[in-house]
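What follows is a single structure, and I will ask about it in a moment.
Just one protein chain is left out here, and the rest sit where they should.
After this line comes subunit A, so read on.
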C-alpha cells in the first residue's frame, strides 16, 4: 500500500511491546462504544449462566458469583476503533472457575457469549480458558458503570474489546463456531490485535 503523502508519525511509540499495530495509547480516557441503548440492570436481576455442551448447566446469581474466588486482571485493553488503554485493573471472577463447575464436554470447542441485550460474540474456547478471561464487576477500583457494561461484563483482554461482551449473561458452549453480532456485521471471528484481525477477510 502507498505511503500517504505528507503523513508522518507524530505520536510517541508507546511502551515497547504494549501497543499493537494500528493502535494508539488513549491515555486516561476510556471511550464508550455501544451498538444499543445501555440497559439498566440491577445487580439482583443479573445472573451468569454457562450452558450448551457442558455436563452441568449452571447459573450463578450476583451473590453466588461473588462467593467464587475473586480474580483480578491488571493490564492493557485494545479496542478495534484503534485505542489501547494501558494498565487497567479489573476485578471479578475467572471464567475458568465457571467452566470448572459446568464441566465442558470434550466436543465443546467454541463459546458464544450472550448479553441480556441480545448482543452476542463468538470466541474459541481456548481463548477463555487458562487465565485468559474473566467476568468482571469492578474497573479501576469502582463498580463497573452501566455504559461500560455494568453490573458485569466479560473480559478477554488479549482480543479486541468487542469480544468482552458488556452486560454478559450467558456463555454457551458449542462444537462449531457461530458468529456473534459484530462478527456477522463484518468484524473478525478471532480478533487478535497483534495480528490486526479487525474485519472479516483479515488473515
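Everything below uses one rule, namely that a contact is a pair of C-beta atoms (placed from the backbone, for glycine too) under 8 Å apart; a residue touches a chain by one contact, two chains touch by 3 or more; residues count from 1.
To be clear about the criterion, contacts and distances are computed from a predicted model.
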>> Can you match the unshown chain of the complex to its UniProt protein name from these: "ABC transporter permease", "Membrane protein", "FAD-binding oxidoreductase" or "Threonine/Serine exporter ThrE domain-containing protein"?
In response: "FAD-binding oxidoreductase"
>> For the chain left out of this view, which of A:21, A:69 or A:106 touches it?
In response: A:21
> Residues of subunit A in contact with the chain that isn't shown?
Replying inline: 1-11, 21-22, 24, 26, 29, 31-38, 81-83, 118-120, 147, 179, 181-186, 199-201
